[in-house]
Structures are given as C-alpha cells and as structure tokens.
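Take a look at chain A:
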Amino acid sequence: MVVFENISKSFGNNVVIQNLSLNIKRGQFAVLIGPSGCGKTTSLRMINRLIEPTMGTILVDDQDISKVNPVDLRRQIGYVIQQIGLFPNMTIEQNIEVVPKLLGWPKEKRRERVRELLEMVGMNPLQYCNRYPSELSGGQQQRVGVLRALAVSPPLLLMDEPFGALDPITRETLQDEIKKLQTDLGITIVFVTHDIDEAVKLADVIILMKDGKIVQAAPPEELLSNPAGDFVREFIGKKRLHVNYDVDLVREIMNSKIFTVTKSKGFAESIALMRQRNVDSLIVTDDDGRLEGVIPVEALRDVAGKKMINTIGELEPAKVPTINLNAQAREAFDTILSEKLPYLIVVDSKNRVRGLVTKTSLVKALAGVVWGENADDE
Partner candidate 1 sequence: MLIADWSEIIERILVHFQISVTGVALATIVGMVIGIALTRFPKIATPALSIIEVFQTIPSLAMLSILLIFLGLGNNTAIMAIFFYSLLPIVRNTHAGILSVDPALLDAGRGMGMNSLQVLFKVEIPNAIPVIVSGLRISLITAYGIVTISVLVGGGGLGRFVYRGIQMQNMGVMLTGAIPIAAMAFLTDLLLNALEKRLTKHSRPRLTA
Partner candidate 2 sequence: MMSEFLSVLESNWGRLVTAFSIHVQVALIAVLLGSLIAIPLGIILTRCPRMGKKVIAVLSVLQTVPSMVMFGLLLPFTGIGRPTAIVVLTLYSILPILRNTYTGISDVADSYVDAARGMGMSGRQVLCRVELPIALPVIVTGIRISSVYIISWATVATIVGGGGLGDIIFIGVARNNHAMILMGAIPASLLAITTSFIIGRIAKAVTPRGLRRERAR
C-alpha cells in the first residue's frame, strides 16, 4: 500500500532521512516510533506530499506519488494530527464534510455520510452536528478529527501522534476505537507516536527509527521478544514499567487516577462531568467511597428525559466484578481475559474503590513479562 524506495530527505545540510526503504502492506496498522528528531513525522508527511523527499520514490497503491497532483493525492488519504486542527469557524458537520465538499458530493449524500460517521462512534448526530469544536472536550474533538479524515472512506489513513495531547483514559478509549475502526473498515493506517505502550497496543508492525534510519521493523511480539540490538532494548525498556506478572500485586499496576461519583451527586452535574472527562460509565460509591456499582452511559441516556432524576442515588447501578488491591496481578489479568472485560475495578478490604486495571495495564505488564527478569538493570 505504501512503499518507500531509498528515500532521503535533508533540510539544508541537515539530513533527516537516510536512504530509507519500507513496505507497508494493505490493511496493516503500521506504527512509526522513535525518539524525537528520528524522522518519523517527516516520513509520514512525505506520504501525502506535505514534505517532498530529496531523493527516492514513494509508491501509494503502486503509484509513484510524485506524479500525482498533491491536492488530489491528499483528498484520497485521511490525515489526523496531534493538534486536531478542527476548523474553529465551522460546525462539526461542516468539518466532517470538508473533503466530500472538495470532491463535489451532493448535499444529501454529504449529510447522510456525516450522520453515518457520527453514529459509528456513538455520537448522536442531532446533538453534535451543529455544535462548534470549541464546545467539545479534547477527546470528542479528536473523535471528530478521525471521522473527518474518514469521510470519503480513504483506503489509507495517516495519523501524526493523534492521541498525544489527550488524558490517559480518553487516549485509551480512542485507541480502542481506532483499532476497531481499522479492523472493521479494513483500512491501512500509518501512525506516528513516541509512546511504546501505544505502539505495542495498536500496531501490526512497529517501525522503530533513529537518526533517519529504520532500526527494526517487526510485529510487536517480535520486537519485544527479539529486539535487534541495544538501542531497541533500551528504547522499549525505558518506557516499560518494571512489573512482574507473577510476583506483583494489583495495587502496583493499577491506575489510581479514576473518576467516581457519590450517590448524592446531582444527575445533571454527573452527566456534565462524564462529558468533560470523556468517560463511558460512572463508578458510583457511597459517601465513604464504598462501591455501589457502575452506571453505563447508555443507561443514563435511556432515563434522561423520561423522568425527573435529581441525584445519581435514584438510579440502580449494575453490579460489576471487582478485585482486591492486594491480589496477584495475574489474577486480575486472568479475570479480564476470561470474562472479556474492558476493565476491572480495584477495591480494598472495605470495598472502597481504589483504582482500575485496564487492558493497557496488561500491555505494560506484558512488557514486564518479557524483561521482568532484568530487574537488575536498575
């Protein structure tokens, strides 16, 4: 789908990319990663000709892109950036239909497409179409940023650190969504990040770069189990938590920055908070912080408008599996995997909520499994 043939790029005397060759196959999720200045963003931006290579050829879909009009090329390739870049003067709908409009789609078709896309990520078109980017949270904005890039169903999507500016929990949700979109739509994604956890979680192939060259290009498992040289080992190692799957306790790997509400919290206020934090469900506790249960966003949506609700306590939270914070990490993961849970709530002996274990914790710990025995390198 994307082929780099002996690509070099220099800005003045500064060589950024050196004789780089690369082949990203159709339907792959390829992640470019490396320390800052390694040339990953430059490589990405050469694919849609925002930067022109000094030497070499880039093929997209077997076509030499230097022979394609850059404007036409870019309209066929989705593009998502870290700063999101939703146009502040346009509504959500107008933002999403930018490329369809450039391609001259009729109005009806554009409208329909916008609705379809918003529904695909669970955003109510009636609620969001006419709002402006500044009225949305960062997570919602980037969701729209992704939809905008997907508007004309491009076979290829370029993403430049798209989730880098989001808070950890939102980032994780969006990672899950993009992975699902990619699988469902069968598109090819080239994704730049500096976060190894993100790369491991998303990639079919990780391309680790340094000083404008590829150090290793391999599927995540291979990169983790068989790092090519010290740089790779160090790069992965620096990022990973030293978690030992067998020995460590849940409390050491959980995410303790979580968002809970008490039963006495106002209903409207809770909804506003959820929107602001961009979370999908409310973890409800009593006044002493003891877990009552979880209310998923759908349940809130169902009751909203049907009857008057003043506080969260008037709703019936669903019971969910929990794990004690002093349990073994392995136990938490086994539960998540076997019951296919998105997360597991961590409680203490008095059933007070203390944190969350998520799939990302799992990924981090996985890195720990591979090098867990190297705990002596500290």
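The set was built so that all candidates are chains of the complex that A comes from, given by their letters.
Keep this in mind: contacts are C-beta pairs under 8 Å (C-beta built on N, C-alpha and C of every residue); 3 or more make two chains touch, one makes a residue touch a chain; residues count from 1.
As the structure is a computational prediction, the values presented were derived from the model and not from experiment.
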Exercise for the section: Check each candidate in turn (1 or 2) and state which touches chain A within the complex. Expected result: 2
Completion exercise
Listed in rising order, chain A residues that touch candidate 2 in their complex are 48, 50, 71-76, 79, 81, 83-91, 98-99, 102, 132-135, 148-149, 158
